[in-house]
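The complex is shown incomplete by one protein chain, all other protein chains being positioned as in the whole.
Moving on, here comes chain A:
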Amino acid sequence: MSSSDDAPLSPRSQLALSCFEELLDCAVADVASECHRIARLGLDRSVDAEEEELRVWAARAAVGGDQHHPGGGGAAEEGGGKGGVDVFGQTHPAVAADVVECMNCGRPVVAGRFAPHLEKCMGKGRKARTKTTRSSSAGRTRSSNGIAAATSNSPYSNTTNASRASTPNGVTDSVGGAGGNHSNHGP
């Protein structure tokens, strides 16, 4: 199968051959490295043991969602997707439990509920409502539109007020609520 290199080679051919062999060793190392990675990460789907592992994962994910499962079991797991284990082998509850202070209203809020809180708090969603009701703020935004253009301190609230004149969201005049993140409560 391999070419006959039994015949004495000229020095140059010998050199070429050893060069070639070095290149081949590199190629072999490449393949080995890639296959090693595939094996260790469990990316090779055609292994029978994988089916069992998938089942174990599914079971673990179901359990991990209900209760805290410290360690997550098995140090060498990869935790693909929402399987519930991170690189350090820790599981996390589905809803983030940290309590964070809302920068708008200053109230402590559970992190997992922060987005809905912010919606209501900043009044940026369609259904949002806070301090004023629809009728009074309707009057306010329409009448204050001209004033807001001149006195508004945030460059964004002009555009947002103009576009939302018909759907007031209880916006106080200094808060360009629709812009959301870029209104004046800071970076």
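Everything that follows uses one rule, which is that a contact is a pair of C-beta atoms (placed from the backbone, for glycine too) under 8 Å apart; a residue touches a chain by one contact, two chains touch by 3 or more; residues count from 1.
Throughout what follows, contacts and distances are computed from a predicted model.
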Answering from "Transcription and mRNA export factor ENY2", "Sorting nexin 7", "Alpha-1,3-glucosyltransferase" or "Ribosomal RNA processing 7 homolog A": the UniProt protein name of the missing subunit is "Transcription and mRNA export factor ENY2"
Option touching the unshown chain, where A:A29, A:V95 or A:A111 are the choices: A:A29
To test your reading of the contact rule: which positions on chain A touch the chain that is missing from view? 1-3, 11-13, 15-36, 38-40, 42, 44, 46-47, 49, 76
